[in-house]
Every structure is written in C-alpha cells, then in structure tokens.
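To start, I am sharing the structure in question, which I have written as structure tokens.
Complex shown without one protein chain; remaining protein chains in place.
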Amino acid sequence: MSSNLGTLFRVSTFGESHGVALGCIVDGCPAGIKLDKETIQNFLNRRRPGQNEFTTPRGELDTCEILSGTENSVTLGTPISIIVRNQDKKANDYQDINQVFRPGHADYTTFKKFGIMPSSGGGRASARETIGRVAAAAVAKSFVQSMLPYADVIGWVDRIYDIKANVNEELVTLKNVESSPIRCPDKLAEEKMKEKILAAKEAGDSLGGIVCCIAKNIPCGLGEPVFDKLEAELAKAMLSLPAVRCFEVGDGFASTFLKGSENNDPFQLDPTGNVVTESNKSGGIQGGISNGMPIMIRVGFKPVSTIYKEQNTVTKDLKATTFKTKSGRHDPCVLPRAVPLVEAMFWLVLADHLLRQISLNHNFLNEIRKYLYIYVNIPVAEI
Amino acid sequence: MSSNLGTLFRVSTFGESHGVALGCIVDGCPAGIKLDKETIQNFLNRRRPGQNEFTTPRGELDTCEILSGTENSVTLGTPISIIVRNQDKKANDYQDINQVFRPGHADYTTFKKFGIMPSSGGGRASARETIGRVAAAAVAKSFVQSMLPYADVIGWVDRIYDIKANVNEELVTLKNVESSPIRCPDKLAEEKMKEKILAAKEAGDSLGGIVCCIAKNIPCGLGEPVFDKLEAELAKAMLSLPAVRCFEVGDGFASTFLKGSENNDPFQLDPTGNVVTESNKSGGIQGGISNGMPIMIRVGFKPVSTIYKEQNTVTKDLKATTFKTKSGRHDPCVLPRAVPLVEAMFWLVLADHLLRQISLNHNFLNEIRKYLYIYVNIPVAEI
Amino acid sequence: MSSNLGTLFRVSTFGESHGVALGCIVDGCPAGIKLDKETIQNFLNRRRPGQNEFTTPRGELDTCEILSGTENSVTLGTPISIIVRNQDKKANDYQDINQVFRPGHADYTTFKKFGIMPSSGGGRASARETIGRVAAAAVAKSFVQSMLPYADVIGWVDRIYDIKANVNEELVTLKNVESSPIRCPDKLAEEKMKEKILAAKEAGDSLGGIVCCIAKNIPCGLGEPVFDKLEAELAKAMLSLPAVRCFEVGDGFASTFLKGSENNDPFQLDPTGNVVTESNKSGGIQGGISNGMPIMIRVGFKPVSTIYKEQNTVTKDLKATTFKTKSGRHDPCVLPRAVPLVEAMFWLVLADHLLRQISLNHNFLNEIRKYLYIYVNIPVAEI
Partner (left out) sequence: MSSNLGTLFRVSTFGESHGVALGCIVDGCPAGIKLDKETIQNFLNRRRPGQNEFTTPRGELDTCEILSGTENSVTLGTPISIIVRNQDKKANDYQDINQVFRPGHADYTTFKKFGIMPSSGGGRASARETIGRVAAAAVAKSFVQSMLPYADVIGWVDRIYDIKANVNEELVTLKNVESSPIRCPDKLAEEKMKEKILAAKEAGDSLGGIVCCIAKNIPCGLGEPVFDKLEAELAKAMLSLPAVRCFEVGDGFASTFLKGSENNDPFQLDPTGNVVTESNKSGGIQGGISNGMPIMIRVGFKPVSTIYKEQNTVTKDLKATTFKTKSGRHDPCVLPRAVPLVEAMFWLVLADHLLRQISLNHNFLNEIRKYLYIYVNIPVAEI
C-alpha cells in the first residue's frame, strides 16, 4: 500500500537508508523493450550525492543490479526487479538522533504512525528512498521512448531561494542542464545560485526553490477525465517526493490572476493541418487529458530540514531539549539533485498513462504512428 | 479506472451532464454510521448553482436518492449508492457546440482520447460531474466524525482575481463562511470581490482565484511515507477538480523563499504534555504523515473557460472558425462554489487514510481515544 | 472493496434484496461499443426467477435503466451505470427471520462481520445481488464480441443431484440450452431432472448440481503467469457466486487420476498451419494463459439453504430454537438459473483479460485479426 505507484505500469519500492538495500519492482512493462544495466545506472548516477561541492559529500556509489525481468538486455514482460545495496552506512550515523525528534523531519510522525522508531529516525522518509523511483523511471523512459521515440522530459532548476533563472522553455536541452553543476541552464543565475548555496552551507543553513519540468512530443489522449487527470497524477507524483510543498501545471498560480479571455488557449491548425493551441497557458493538458502540446509543470521544494543550527525540540520520552545535526553529510540545497527526481516521477506517470490509453482506445496505436508523421516529419514508411 | 478514488474508503462516480443521472457508489464505509438523505442533500445543496446572482442561474434541484447501503438511516457496511437525476436538461443546450472544439474546454482532448464526441462536448468534463464526489463526501464526513467527533474541514475563498481576503485561519468557522454569498469571511474583501465578479459577468468574461482549506483536530498518523503521502493524496484530489491549476500545502510557495532555520517547525510540549509544533509552516504534515496540527492547503482555480466573447478555434472537421458561448447559464467565477468541492475532496482523502491507518496500526484506535482526551479536554469516561 | 471486480474492465455492484435498487457501474469499457437497454434486459431476463414451475414464483420484472455512459446506444468510454429497482418487495417477507440465524445462510456471519443485522438477514448475501453482475456481463459480452465476433460462452446444467447429462461439448449451442426450461440440452436427463426437482419441491427440500461452461474462439494470450492466471481468475469469479462449492478447469478432478503421459496435450499443426493441441485436457489454458483451444470449466453448486423443514438453530440473543422457512418463494434447485450467472462471470473475466492483454502486448491487436482469419476462415479483407 505504502509504496506502490501506477495502475498498469506499476512500481513497488522498498528499502530504508540504514538497511541492507533499496530498490524496486516494475510490473507491467511490456516485453521486447531494450533495457540494460547501464541505462539504469546512468539514471541513478544523476541522483547520486557527492558529485560536487554543492551537494552532500556522502560517497554512495549506488551500483544497481537487475535481478529479474530481462534477458540479453531485453525485457521479458515479467516483473523487473532492481536493487542497490547500501555501502556507505556508518554505524554511528544515526546515533545522535535516535532519542530526539528532529524538527522538520518525519521522526515524530513515523514513530506515531507505526508505533516504532527506526534507528534512522524516519524509516522510509529519506532521500535514499528515491533510489527505487529513479531505477524504475529508467525502465519507464526506455518503454515510453520505444513507443514515442521523440518524447522527452527535461527538468531544470528555475529558482533557488530568491535567485530566479531565465530559461527558454522551448529551446532548453538536457545537455544544457547537465552542463551545469547545479542544473540551472542560465549561466548568470547559476553563478548567483552557487554563491547562495555556499553561503548557506557556510552558515549551516539550507535553501529551497523551484524545479521546472517539461515533457515534449507527448501525444494527445493521456490522462483520465475524473480523478486520474494527468495533472492530478503528476501533482501526486511530485508531492510524493521528499520536501515538495507546491505544484503548478501550465501557468498555474499566474493563471489565477488572469481573465478567461486572457487564459484560454485558442485552437488553430498548424501548417500540416494538425490541431494545436496558439498559446499554451494550460500547460498541455485540458480536462485532465494531454492535448499534444508540451506539458509544463513547476515543483516547489522547501529548504531541507537538516541544518547545523541549534533548534528546540523534544525527546522520545517527552522531555524538552535542543537538537543540532552533528555529521556534515547533508545537502544545503537539494534543488540540483531534485531535477532528476522530478523527471523520474514524470516518466513514471507518462508510462502508466500511455499503457492506460492503449488499453482504452484501440486506435491510439495508429494515432501515435500518425502523430510521429505529422509532428516530427518522419516518413510513414520509416515508422 | 477513470472514476475511482480511494484504497479503503472507495468512491466510484458516474454520469454525464447531458445524461439520465449522476451519482456514486461508496464502498468500504463501515457499518453502523448514522447517514440519512438530508445529510447528503445538505452537502449537495452547497455545491448547487443558481443560489444567487454570483452563480449560474441554472435551476437544477439536484435531489438525491439513496439506492443501497443503509437501512433506518444507518449504514450496513455494504456499498452505498446515491443518484441525482438530471432535470434541467435543455435539448438545445449543447447544439451550438457539437461541431466546434471550445477553447479551454475538454472537447478536443475528449474526442481524441475516446475517438467519440459526446453531445455535450466534454463528456465527464463538466461541473456536474462533481455531484458524485460531493454525495460521497457527505458519507465520508459522517464516517470521519463518527470516529473523530471534533474533526472538521473548513474552506473559504481566499482570493478572487486580485482581491485577497484577510482571514484568521485559527478562528474562521463554517458559519462565517456560509454567511457570505461568495464564501469569503472577510467582509471588506467580499464586497470588492462581488464587484469584480459582477463586472466580469457584465463583460462576458470570467475570473479565477484561490480557495484555502483547513482540517482541524486530525490525529497524528494519517498518510503513508512514500507515494501516498497525505499531501500527495490531497494534491491529486484537488488537481482532479475541474479548473484547478496549482496546489500548496502549509506555507507552500512561500516556504521556497525561506531558509531551513526559518522554515523548520520546532517541537515543544503543550500544557497537557503532548507534542506540538511551535509554528505550523509544514501545514500539519511531516514526511507525508499528519502530525496532529491543523492541515492547511491552498488550491488555485483558473478563470473558467466558458466566456461570452468571440474566440478563435477549429471545427471537428478541421476548419478554422470562431466560437462564442450563446446560452448564459455559466458562472463568471466558480470560486464560491469551489469551496464545498475542495472540502469534499478533503473529506474523501481523510476518510480513506483514517481507514488505512486503522488497518496498519492496531493501537491507533486507542490513540484516537487519547487524542480526544488531550486535545479536546473530554473526560475519558465520556469517550 | 467488497464489491469490485476486475483490473481494467472494472465492475462495482451495489444493492440489497430489501433495498430501493440494485445495479452496477462498469468502468473501463472502451468507447464506440454498441450497447442498448434491450441487450442488458435480455441478459437480466435469463437470470430472472418466476419463469416456470421449476423456479421460484417471485415475479420481479427486474427492468433495467441505463443512467450513464452511453449516448445513442453507443458507449462513451465513461462509466456505465445500470440500475434495477426492487418492485416485488413485500413488507413481511423477512419478518420471520430477523431474530434467528437461518442454517446455511449468511445471517450469522453477516451479523458478526458488520456488527449489524440487516432486516433481510444476509444483506448482500442474496440471489438478487447477482443482478449487478449480470447487467455488467451484458456490457462485457458486447465489448468482447466487438473485438472477437466469434467468441462465445455457453453454459448448461450438467448434473442435478444424481442425474448426469450427456452433452457434446463441441456441438452444444445456446439455442439448445435455452430450449430447455432447466437449461439441460440432454432431453433424456432433462426429464429425470424435472422429476427430481418437483419431488424436492414437494418435500420442501433442495438440490444441488454441476454447471458446465465453455468459451469458444478465444485467442491465445489471455491470463497472467502468476497470481492472475486465467483459471485462477475464473475460479474466483465462480466461487464468488452464491452457493458455489467447487471448481474445475479442463479435466480437473479427473486429471488427478491420470499420468503425465496421459494428461499432457500434444501440440500439432492444424490444416491452416496454426498450433493446436491434439487433446484438450488442460481446458484451453496452459501456465495460466489461454492457448486458443476452447476453455472449459465446471462449477458445483450446493443445494440451496432455504428449505421448508424444521431445523435447529439459535436466535440473535443466543437462545436455542428451531427455524422453518414460511414463505414459499424460493427455488428448490438453482441450477437452471445458475447457468446465466456462470456465463456472466465468464464474460466479465474475459473482458478484463482482453483489455489487460491489449495493454501488455501491442501486437496482440494484430494477432486477433490473424486469429479471425485462421480460425474462422474470414478473408483478411473483410476484417
């Protein structure tokens, strides 16, 4: 219950940060998809900490192992199980926390929910929990791109604290983003963000911000009309990430300041005769269903709870005390590492709704073919 | 698939705005809960249009009928089926739209998703679709309050267009909200909002805004640690409402501008020795699990798509055209009617996670009893 | 929870025998399927009691109403809601039972499970509960045959008490079955069965027996390899019917008396070059997956619990007593009416697994086309 996502492309994750291993099972991925260990490892490497001075120095290698579901680097249609063993676990890591509820953390709520307190405080509430999600997302991306070779998901850091980037959403590429150590493709903003992060690190404090993410070349028809609207599923997926506090689709918050006449996206025909919208204020989704335009979301992360300052709190046996994190292995700002997490959740939602739409509308497979032809100008013969 | 919500308190809705009836089945509600038709009707009346000059003049009575699941106004533990017949359906209502994709509406995406175009354009994409949700929420509230008599959910209009209300979240009551025709308990702001709405109505345009909603006296422990975090489930529930574009929990967007040292909520002991937080920036949820403090969310609605102005669009047979809504039965601003919808979704999420927590932690029933004692100062003997 | 079936072709039923109405929501049925009220009514009429002297004289007309999900007798892809109002409810019907646990009935277990006792004793435990299933199955059949026009499901009474029919499984047709008032196409056995039923009726007693059911022209590939094997899903579906006590697939019980060399079905090529099996002891399923041969099951029903003889039992307030059914409106043998129920559950399982296979193997739609060509000898051009 607690760790399942998806209806047809179904992901189950497991693992505590202080346990033996973390990982996932992906069930429902069709057979015949090319999938090797390197694809998954590349995904995991992007979320890995310790990559530069702006992230935590913890040196987990996070090497993955595929236990099932593939043969000769091709999926079998059976559950794909992937694990990553915990290697950099230090016995005393959690010693200072196991009697104190850390402010902003899930220690107290975990203890009250389960009636038991894991040695790491929050049990599954850990950044390492996302390893299973990212491994599963590598499978999701492989599957989606096998059907929609031009589909892509690109995220970037749009703001850290009060430093806002200026990014051209139509032109930004994964390469632009990855060339920046903090995953902000606006070089000017990037420099200021670095300064802010280092200052926060110096002060033992932490910073939040915004990740933008866009999905391109997604066909019309993904998402369900009522509870499982595409934006609702994306919202859940994103809010399920640690430290996320807000979500917008399309113009989101800004839309609430517009009039209907300003906010509606008029339909028109593009040169190939296909229906497109003049503007894209709706962010590529109408009535919960993708309309073929780029899908655009924004995800807000609070400053991480782990800081190196004295804070008031209480102990497990209900005595007032103060708490200050001792070990220095935590990110002052998770935004750079949050980018691949946002992308991962996006891929998982797309994979699931792609399968759902295929099961619901049996002409959709033909629609996809036509879509490829019209949008990406591939000759039909090559599809 | 398209119309189910919840894991244990499970709601299935059905019905098109142009069909025979709309409604829901609620499955998983325990037996022995007091539930009569009036409770459900009162909920439905709050979402009903045509209540004053600020909402659409459509006169649906929306009278509900309970078909199953209760006897002598008490639930049997079996599926509760509730229907509302469409009465104010006018044959020509949709005549002007059935060859044109209305901008901002789900006509185009519905047609592409299903390969068929309902006469009403968007099929399930209609404000009337929410009838099933609201009827189900009446059941959810009855159930939750049977276990947590002091639990309550209160929503209000926090902003319309650029008019922001000033509301004391701790003191606002349902009565305050309901005494306002636009459900804004700040009388000063309310007057300005009314002006804005009437001006938009005059201009044939529409306005969006923000609904705030708070849940009080909710015990610690609701929500799951990974994908089904309480805020993730709330985000999905809210984004599944028509016209919603953004969601925040706690300080949300504002949190992204704070430092960790400013944003963390320190724990302390209240006079009765219970763990509480000094501030409530996290909005009552930590690590996806409620912490016993008030749960606070904000939900942003775009201006509704139906406006009385000429707009560019295309026809079903792919010809450029213009479209202007003819009939005048649509709200210029849905915010007042959105308040009970936000509350409804909140109750549905709470009911489901209350059952989930009971199944997971078998001491939780005792915890609830203790909670009643500590928080609400009821002598144990009376519980 | 209690009343949902299916993963993609999803059925939710509701209704008590003593309540206002019974019915179902079918969610997940694709758009564009021809479906009118008559199709559903015809299905319901087959399960209706009071059709001849061998069934209960209760005269429910069981007239259905489609509330949503279709327009102009075509499905919209949205939830299809169907209801049947209870009309023949007599106020005193259940008066004699509401303080006594009837032997063999669900009165006691329902009371203990829910902590509440419905006036009808067993709540959902009633033959009328199957109305929702049968209505949903009419949708399922329409959907399956829209994709597999030659697919069919034919059930018949194979044995009543000790009278065994002799039926050629390959040749039996729905028409053969329906021409018999007790749905046994073996005229000789039928006569003896009639005698047995009338004798049991006379004696105030009841009889059980076996229903056989075969699904023809089902393509290879339905069913999942592990928990959701096709035979496992069929077993659950059948055992979920009231009074069912045993289930066999293929040669079933008889297989346990064979050696592997006798029981294996050798593969061979049929004249068109397609893979078939020489024998069909496995009943058309291997490893949980249909192999293209006829799927054959047998379902055993106990004699119904309602008899007109004095029996020992206890009252709700735990006093020993005796009980004898007073009103005479119950079937002495449900087997004839059980046939359409078995068929209904079969269609529901087939519809669900057809959608599941489509979502999993994207070449399956082409496979179906080829199947039609090979098996049924339709020229490809006409498919």
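To keep things simple, chains are lettered A, B and C as they appear, and every chain counts its residues starting from 1.
The rule is simple: a contact is a pair of C-beta atoms (placed from the backbone, for glycine too) under 8 Å apart; a residue touches a chain by one contact, two chains touch by 3 or more.
These numbers come from a predicted model, not from an experiment.
S.K.: Using the whole complex, pick out the displayed chains that touch the missing one.
M.R.: Spelled out, the missing chain touches these shown chains: A, B, C.
S.K.: Thinking of the whole complex, not just what is shown, which of A:N45, A:S119, A:N217 or A:N363 touches the missing chain?
M.R.: Reading the full complex, the residue touching the unseen chain is A:S119.
S.K.: Of C:P79, C:P185, C:G221 or C:P336, which sits in contact with the chain we cannot see?
M.R.: Per the contact definition at the top, the residue touching the missing chain is C:G221.
S.K.: Tell me which residue among C:N4, C:S17, C:Q41 or C:S68 touches the hidden chain in the full complex.
M.R.: Within the whole complex, the residue contacting the unshown chain is C:N4.
S.K.: Name every residue on chain A in touch with the hidden partner chain.
M.R.: Per the touch rule, chain A residues meeting the hidden chain are 1-4, 8, 10, 12-16, 18-23, 25, 27-28, 30-32, 65-69, 71, 74, 76-81, 83, 113-116, 118-119, 123-124.
S.K.: What is the set of chain B residues that contact the non-displayed chain in the whole complex?
M.R.: 8, 28, 30-31, 77-78, 147, 225, 355-356, 358-362, 365
S.K.: In the whole complex, what residues of chain C lie against the chain that is missing from view?
M.R.: Residues touching the hidden chain, for chain C, are 1-5, 7, 13, 101, 103-106, 108-110, 112-115, 122-125, 129, 159, 161-162, 200, 205-210, 220-221, 223-229, 231-240, 242, 244-253, 255-269, 273, 275, 277-278, 282, 285-292, 300-307, 309, 311-314, 318, 320, 356-357, 360-361, 363, 367.
Criterion: only the chains that are shown with their structure count from here on.
S.K.: Measuring between Cα centroids, which chain is at the maximum distance from chain C?
M.R.: A
S.K.: Can you tell me which chain is nearest the middle of the complex, judged by mean CA position?
M.R.: B
S.K.: Mind checking the centre-to-centre distance between chain A and chain C? Centres are C-alpha means, answer in whole Å.
M.R.: 45
S.K.: Once you find the CA centre of chain B and the CA centre of chain C, what distance in Å lies between them?
M.R.: Here the centre of chain C sits 39 Å away from the centre of chain B.
S.K.: Using the touch rule from the top of the page, what residues of chain A touch 2 or more other chains?
M.R.: In chain A, 225, 356, 360-361 touch at least two other chains.
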